[in-house]
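What you see is the complex with one protein chain gone and the rest in place.
For clarity, chains are labelled A, B and C in written order, and residue numbers in each chain start from 1.
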Amino acid sequence: MPDEPWESQLTHTSSDGIRIRGYDLSELIGNLSYPATLFLLYTGELPTPAESRLIEALMVASIDHGPTTPSALAARGSISGGGTLQAAGAAGLLTMGRHHGAAVEACMAVLQKVVSGEPAAAVIEEIAARGERVPGFGHRQHKERDPRVDRLFELASKEGIATPHIEAATAIEDALRTSAGNRVPINIDGAMAAVLGDIGVPAEFANAIFITARLGGVLRHAIEEQGMTPMRRIGPDHTYPGPDPRPLPEEEQR
Amino acid sequence: MPDEPWESQLTHTSSDGIRIRGYDLSELIGNLSYPATLFLLYTGELPTPAESRLIEALMVASIDHGPTTPSALAARGSISGGGTLQAAGAAGLLTMGRHHGAAVEACMAVLQKVVSGEPAAAVIEEIAARGERVPGFGHRQHKERDPRVDRLFELASKEGIATPHIEAATAIEDALRTSAGNRVPINIDGAMAAVLGDIGVPAEFANAIFITARLGGVLRHAIEEQGMTPMRRIGPDHTYPGPDPRPLPEEEQR
Amino acid sequence: MPDEPWESQLTHTSSDGIRIRGYDLSELIGNLSYPATLFLLYTGELPTPAESRLIEALMVASIDHGPTTPSALAARGSISGGGTLQAAGAAGLLTMGRHHGAAVEACMAVLQKVVSGEPAAAVIEEIAARGERVPGFGHRQHKERDPRVDRLFELASKEGIATPHIEAATAIEDALRTSAGNRVPINIDGAMAAVLGDIGVPAEFANAIFITARLGGVLRHAIEEQGMTPMRRIGPDHTYPGPDPRPLPEEEQR
Partner (left out) sequence: MPDEPWESQLTHTSSDGIRIRGYDLSELIGNLSYPATLFLLYTGELPTPAESRLIEALMVASIDHGPTTPSALAARGSISGGGTLQAAGAAGLLTMGRHHGAAVEACMAVLQKVVSGEPAAAVIEEIAARGERVPGFGHRQHKERDPRVDRLFELASKEGIATPHIEAATAIEDALRTSAGNRVPINIDGAMAAVLGDIGVPAEFANAIFITARLGGVLRHAIEEQGMTPMRRIGPDHTYPGPDPRPLPEEEQR
């Protein structure tokens, strides 16, 4: 049985070099940011400056959430047993399922319904009727809105893009307060879904961007674990002896 | 047996938000690039603008190497059997070992020896005596120097940083030509090792940066595979029906 | 925040040793077969001799399906890039999704409906109406019934257990022939589902037993790949230079 022929539209390699969606990778190096190059690879076209800055902001927002997320703990466990850095990263990825990270994709589908005209109250009732929670809303630790969310929405507004998905997210937040009587704020997954929806990135790419951005953080935890006792019992309780809160130097602020 | 106490110096989460090495993540969002935030998380301090641009360039250089790398094929195989995007990414990471990606770390150790004063010829003889190849040099496909390498070295030079590791890499390349009689050019792993060495990033971080940057590409292949026949026999032979070579628009060039 | 307390009913370790579901592991060693010990760990009780022999038979049936299954190819890719044996095994597992291996669990749910009284024809119509195939039926390569299926059903019958799930599988096979006009035989996933259903093993355990049994095969492919050229392009086309067909010696036959 001969191989089935297949096609790949992404990257072409030859003795002349590597071309991403037709662009010479050597030309991209030094001219395009990493998030913009991801956007190109994922969508087939270069992002606008606004799109590029917003993807960058989302990647920064996703980079790490502390040492006791399932992904960081699994990566630490891998190192603790003697695994390689790659193995630790893979173990970390394998904890990112429905309950950890993948809510971005699920939330985009929900926002899409509201953007298409379904009332927010009807959408959340339908989800509640299935005994489920609205993906992208609520957080274990933050009863108030996650400050990263406000920051992302502020950036989207500053970029002047149309924000129907952000408005849908806010409508759902309001509907949840009315129906539940207490605050179930948009979380970081929900904010990513809203911003990515507004710049027109498909849901599956949203998930990939989160996973990639978070891997950078997970691997850093794995490296920290390399200096610790092998096979220690890794529980969630730990202390933070790092630098005290400090402001970003003025020259870094835009 | 009570848990052993442990410390993590990276990220502190509280009801006030998330702080990376003391900086409020909400403040980093929109102000710092993703590669600069990685640098902060990995080293504990903000990068200089030159360091930030060079890490960015290295991440762009690493993003993808076409559909038949072991990592892209493994990710496709995972999707083909019905795996999730996370599983596909993990399967991809698991192919990045000594022969695929991890050469960055090994090459840094070699360059370090030359930078410390050992003659390049002696260093490569020692490696050859063990029956091994010099990590970071030579490539299946490129007999000439990979154009990405020239581009990275050109950027490092433009940034005006001291380049002892790049010079060490060139010295090894020369020594290899003398001893082997033919060209064994610096490859992209070697170039990453040289540039990261020159900006003072430890070897283990170099490896993590490559893995993170490449995951972005691997996940894109996994998404492309989602549209194909499940359980197809995936061989390396494929065609590229994507856009023809095209230049980067002038406004994107710096 | 203190750890949430949690309970595990499986294995208790102390300075006296390890107890699986109350039994001393040292006493199980040499007295119980591996499949019987799995049964104990999974269900909480020792299997009957018939159950023990059937689980054993299912594990043998699942051990390997040749070098071009997605799982074997992914494991080979991992070794080819320089991965460890563990990484190769993990990469192999990550290809076992809906289309490769996990059909056992899905098929059990289908068989259960027929066992509960729903007519086979109605069950397959319902699945066809969703545009899906019946899990556990049909195979790329075998147009006729897989010989392993006949063997498993013959063993179940020899053990004298009640076989409502095997009968349900046969009823679906008949209904598929009537509706499709051609043969869509029960495959090995379907046979596992039927036999495990008849010995009362829950669906999630069925999946775990398949995954464990197949890992043994996948790791052997990984070890074979360790002797091959790193980073070779691994396509599905290969030859088999191993021993010619040979019968099992008489003293091994029961």
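Note that a contact is a pair of C-beta atoms (placed from the backbone, for glycine too) under 8 Å apart; a residue touches a chain by one contact, two chains touch by 3 or more.
Being a predicted model, the structure only gives us computed values, none of them experimental.
Visitor: May I ask you to name the displayed chains that the omitted chain touches in the full complex?
Guide: Contacts of the omitted chain with visible chains: A, B, C.
Visitor: Please pick, from A:L10, A:A36 or A:A88, the residue that touches the omitted chain in the full complex.
Guide: The single option touching the absent chain is A:A88.
Visitor: Taking the full complex into account, find the residue in A:G17, A:P47, A:G77 or A:G136 that is in contact with the omitted chain.
Guide: A:G77
Visitor: Among C:V134, C:L152, C:A175 or C:A194, which residue is in contact with the omitted chain in the full complex?
Guide: Of the candidates C:V134, C:L152, C:A175 or C:A194, C:L152 is in touch with the missing chain.
Visitor: Would you write out the residues of chain C that touch the absent chain, in ascending order?
Guide: 1, 3-13, 15-35, 37-38, 41-42, 44, 46, 53, 56-57, 59-61, 63-67, 84-87, 89-91, 93-94, 96-97, 101-102, 141-144, 146-148, 150-152, 154-155, 204-205, 207-209, 211-213, 215-217, 219-224, 226, 228-229, 232-235, 237-249, 252-254
Visitor: Which parts of chain A face the unshown chain closely enough to count as touching?
Guide: Against the missing chain, chain A presents residues 68, 70-71, 73-74, 77-78, 80-84, 87-88, 90-91, 94-102, 140, 230-231, 233-237.
Visitor: Which positions on chain B touch the chain that was left off?
Guide: Within chain B, the residues that touch the unshown chain are 3, 83-84, 86-87, 90, 94, 235-237.
Everything below uses one rule, namely that only the chains that are shown with their structure count from here on.
Visitor: Counting C-beta pairs in contact, pick out the pair of chains that comes out on top.
Guide: A-B
Visitor: Compare the two sides of the chain B and chain C interface and say whether they are made mostly of the same residue numbers, over half shared, or of different ones.
Guide: Chain B and chain C contact each other through largely matching residue numbers.
Visitor: Look at all chain centres (mean of CA atoms) and spot the one farthest from the centre of chain C.
Guide: B
Visitor: Rounded to a whole Å, what is the gap between the Cα centroids of chain A and chain C?
Guide: 35
Visitor: How big is the gap, in whole Å, between where the Cα atoms of chain B centre and where those of chain C centre?
Guide: 39
Visitor: Check each residue of chain C and list the ones that touch at least two other chains.
Guide: Touching at least two other chains: 83-84, 87, 90, 94, 235-237.
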